[in-house]
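Every protein chain of the complex appears in place save one, which is left out.
Note that the chains take the letters A, B and C in the order they are written out, and that residue 1 is the start of every chain.
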Amino acid sequence: MIRVQEDDFDIGVEIAALTAEKTTIGGVATFTGLVRDMAPVDGADQPVSAMTLEHYPGMTEKKLGEIEAEANRRWPLDASLIIHRYGRLEPGDQIVLVACASAHRQAAFDACQFLMDWLKTDAPFWKLEDTDAGGVWVETRATDDAAAARWKRESEPGE
Amino acid sequence: MIRVQEDDFDIGVEIAALTAEKTTIGGVATFTGLVRDMAPVDGADQPVSAMTLEHYPGMTEKKLGEIEAEANRRWPLDASLIIHRYGRLEPGDQIVLVACASAHRQAAFDACQFLMDWLKTDAPFWKLEDTDAGGVWVETRATDDAAAARWKRESEPGE
Amino acid sequence: MKILYFAWMRQRIGLSSETVELPADVATVDGLIDWLIGRGEGYGAAFEKRDVIRAAVNQDYVPFDHPVADGDEIAFFPPVTGG
Partner (left out) sequence: MKILYFAWMRQRIGLSSETVELPADVATVDGLIDWLIGRGEGYGAAFEKRDVIRAAVNQDYVPFDHPVADGDEIAFFPPVTGG
């Protein structure tokens, strides 16, 4: 299941809904991304007072749906969920939730990391951070590209 | 933080408490273990109606505290949490929650997997499953030993 | 043809989207970029780092030699930073 929304979410409620009535699940791996209060600007950390997440409505849902389907092809998942917020957020706010449920804990962990790595490099979102130096668009990090590269193989969707 | 308890837990409440007032956290990785309704007995899957978790009070808390400290030595975590239940549980019930918060998502994921792998092989818990064939003590799986072995190094606590 | 711009490309061009009629001599994303740059300073600034920006045609990532046709939804944006 995928959701793109401005509203916040409750991890406990989401996990309960994801696993309800499914008693074959051995475990659920999740990752929740939060807004940090500091960010590197030109090499030096700057305080961040807020962040605005822009996205590409339509393409976002399409790409999230594709990558969730790919995760389910690669791993034996009983259930999966991606929630990504957009709009204005403050430090400490939740940005994203990825949850993968499986009979096998390694599958749940791997699928969860795969989805997060992919979200960082291929989901059409952009972050504008409000800093003392003004609004700064967050740049791609080389470590994110490297993290995503470890999952590359011919059957991967998208680019 | 570690907790050993009979009562259930709410993941959303636990994550909120873990990350409250800490705005340096970039993300939280969690794993929740659930009771499955089927289990292999002598090579064939049998329905499980309930599970009883026995543990070694005192040693459990000591070992959980040690391994949590080790995870914090190995990875730059802002916060960590292990909750492990004991007593009688039914299929779908939550058994364990591990949560690791860090500025870096790979650190959060790795620490979370490290703690889960360790819990499977070294935390003094034993599972008794109620099946049609009677009470069956869950046996260690070779895959769990292999998963734990990948973290072995000289500084590891315990055996 | 609908063209969308996101993040700092949107800011530099001053538009989030526009509808244009595809010029007869534009056949690829590359050709479209050349034509857009000719339309004004904002476009020049937005497409300055041509090796950095990404393009999508009908909501799929494409290389710049990908064909474009009237009726397509084309999007240009900087590297993404979600998650």
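As a convention for this text, a contact is a pair of C-beta atoms (placed from the backbone, for glycine too) under 8 Å apart; a residue touches a chain by one contact, two chains touch by 3 or more.
Bear in mind that the values here come from a model prediction, so they are computed numbers and not experimental data.
S.K.: Which shown chains does the chain we cannot see touch?
M.R.: Touch partners of the hidden chain, whole complex considered, are B.
S.K.: Consider the whole complex, including the chain that is not shown, and state which of B:Ile11, B:Val41, B:Val96 or B:Ala111 touches that chain.
M.R.: Among B:Ile11, B:Val41, B:Val96 or B:Ala111, only B:Val96 touches the chain that is not shown.
S.K.: Where does chain B touch the missing chain, residue by residue?
M.R.: Listed in rising order, the touching residues are 33, 53-56, 58-59, 62-63, 84, 95-96, 116, 119-128, 137-140, 158-159.
Going forward, only the chains that are shown with their structure count from here on.
S.K.: Return the distance between the CA-based centres of chain B and chain C, expressed in whole Å.
M.R.: Centre-to-centre distance between chain B and chain C: 49 Å.
S.K.: By the touch rule stated above, which residues of chain A touch at least two different other chains?
M.R.: Those would be 33, 116.
S.K.: Of all residues in chain C, which are in touch with two or more distinct other chains?
M.R.: Touching at least two other chains: none.
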